[in-house]
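For reference, the structure discussed in these notes is given below.
Left out: one protein chain. Kept in place: all the others.
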Amino acid sequence: MTRWLVALLLLATLAAPAAAADTVKVGVLKLTSSAPLFIGVEKGFFKEFGVEPELVFFQAAAPIATALAAGQVDVGATGLTAALYNIVLGGEKIWVVADKGREWPGYPLTAIVVRKELYDGGLRGVTDLKGKRIGITQLGSTFHYHLGNVLEKHGLTLNDVKIVPLQAMGAAMEALKGRQVDAIMLPQPFPGTAEAQGFGRILAWGGDLFPWQIAAVFYAKKFAADRDRAVSFMKGYAKSSRYYHDAVLVQKDGRVVQGKRYDEVVAITAKYTGAKPEVIRLGFPYQDRNGRLLTQDLARQIDWWVKHGFMKSPLSLSDVVDTRFLELALKDLRE
Amino acid sequence: MTGPRTAVEDRTRFLVRRDHPWWRVLAVAGILLAWELFARAGWVPVLFLPSPIGVLREGADMVVSGEIVTHLAASLQRLVFGFVLGAALGIAVGVAVGFFSIAEAVGTPVIAATFPIPKIALLPLLILWLGLGEASKIAVIALGVFFPMAINTYTGVRQADPLLVRAAVAFGARRWSVIRKVMLPSALPMIFAGLRLGAGTALLLLVAAEMIAVESGIGFLVLHAGNLMQTTKLMVGIVLLSLLGVLSHWSLNRLERLAIPWRHDH
Partner (left out) sequence: MRVVVDRVSKTYTDRSGRSIDALRDVAFTVEAEEFVALLGPSGCGKSTLLNIIAGLLAPTGGGVWFDGDRTGTGDAMLSAMVFQEFALFPWRTAQKNVEFGLEEAGVPAAERATRARRYIELTGLAGFETRYPHQLSGGMRQRVGIARALAVEPAVLLMDEPFSALDAQTRQLMQEELLGIWDRTRKTILYVTHNIQEAVYMADRVVVLSRRPGQVLAEVPIELDRPRTEHMAGEPAFIEAADHIWSLIKAQARAAIAE
């Protein structure tokens, strides 16, 4: 009897890694900005190129960078945080390979949401935020960077407001609802939900205030070393990105025109984020149709983090960015 | 009578336990040395496990920049306020429940029911009630200290030697005199045991409380450095936490020696 059990166990342990070897673990957040990934999984674009993706959901962006460094996920698709740069600075390799979202004028991604009473009472501009308590997820996050730059653009500094780190996006929503902070900075679908539920008003969209390369696709060192699979993943990603762009991002005369597949993309996004379609319809974040990065913006980010003391020393882009996978993939895809 | 003589040997020799101070020092030094060598050889990535010398260097930088003082001051303030508050309340309740039968009847079930709740779990509630500021943090620390103090004080008071209580009454002591002059001094060893327990809990809760809505503190430093993936700074924070723990233990022991100059061999 025991011999049977042992044999069974051995078989199971042998079989498991074989199955796992083909899936690619992709760390994402349940946000509208992850839509291209959701599309690629739903419509089988990755499978087309021989890649089996497995979505792994996180609560904030920095932990995805940590998971990449530890080899717990193969691909990360989330915001560019100080943690990511510090990991590379600390000697571990993570490669930024493609665009996954930009703060762009006219395209809603992150918003500053203020308490409804404060908005009704006259809080309408960035300068009105002076002295207020603003909730974000973590220091070193994209919201931290974004808020800091927005303030600086309007003549203020981070010291003019009180930053309240709340660790998770859900907690930030609760804090706004419970009146423990005056404003929060969160990405879609949270701002839409806050307005829909009546406790918040969107002060402004981040892309209108300060555009930047906020999110990207990154590869773990081991995954990047497997060049064939790395390029295949990019092919699936590029196809997803084009599908996404054509469905929801095309603009005519300054306004977004709903593509043929608009409703489908809304439905897919609603399914994975759990948010209401009306909230998602408020808008989708911008990314390059082919997924190409605004590489130079990363240099600007690194400088800002160093200046504010969140990175000890600067990085050169060649240590962090590798767009060859995407270029190779695009070459094959043509179109 | 003649015959072969046999000496009596000490058969308890193997039971003797000696102190080995040199082994202690060598062990710690050895671990640190091995750690440093591992880091230098690259067997463990420095990001994952910063080298001891790296940690020391980072720590020195932080002392010079004043960061350490800021964080230490913020944490110590929360710790001390919370600890003193929790201890004072705990002792008061412990004495009341130990001495007055009605208080005991009311107090023991309430304490027994609430004591097993992990205080960390109460933090979100406390934040709701007291806001995101210092109050909720001091409150959670105070709660964590309150329970061991109340329970230990109660036990210490109940354990007061009835002979001494009788002697006190024989010499004219009434209720408050008995509490003040017999029960409290009798309970002091248990009270200090409670203080030591409370100190450990307080440190734990301090770190938990400093995860939300703070801008300074050792727990904050550890979390913040973790968020930024600045693992060397994180290790400095951990070392500081460990030092805080050692310091509080040592000071409590000295305090106990001052407060209890008599032997307690009951």
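Order as written gives the chain letters A and B; numbering starts at 1 within each chain.
As a working rule, a contact is a pair of C-beta atoms (placed from the backbone, for glycine too) under 8 Å apart; a residue touches a chain by one contact, two chains touch by 3 or more.
A quick note: this is a predicted structure, and the numbers were derived from the prediction, not measured.
Q: Using the whole complex, pick out the displayed chains that touch the missing one.
A: The omitted chain makes contact with B across the full complex.
Q: Based on the whole complex, identify which of B:52, B:185, B:200 or B:245 touches the chain you can't see.
A: With B:52, B:185, B:200 or B:245 as choices, the missing chain is touched by B:185.
Q: Of B:72, B:168 or B:239, which sits in contact with the chain we cannot see?
A: Selected residue, touching the omitted chain: B:168.
Q: So that we can see where the missing chain sits, which residues of chain B does it touch?
A: Residues 163-164, 166-174, 177, 181-182, 185, 188, 260-265 of chain B touch the chain that is not shown.
Everything that follows uses one rule, which is that only the chains that are shown with their structure count from here on.
Q: Across the complex, what residues on chain B touch chain A?
A: 45-48, 127-128, 131-132, 211-215, 224, 227-231
Q: Okay, in this complex, where on chain A does chain B touch?
A: That would be residues 62, 65-66, 69-70, 82-84, 86-87, 90-92, 133, 138-141, 163-167, 171, 175, 178, 180-181, 310, 312 of chain A.
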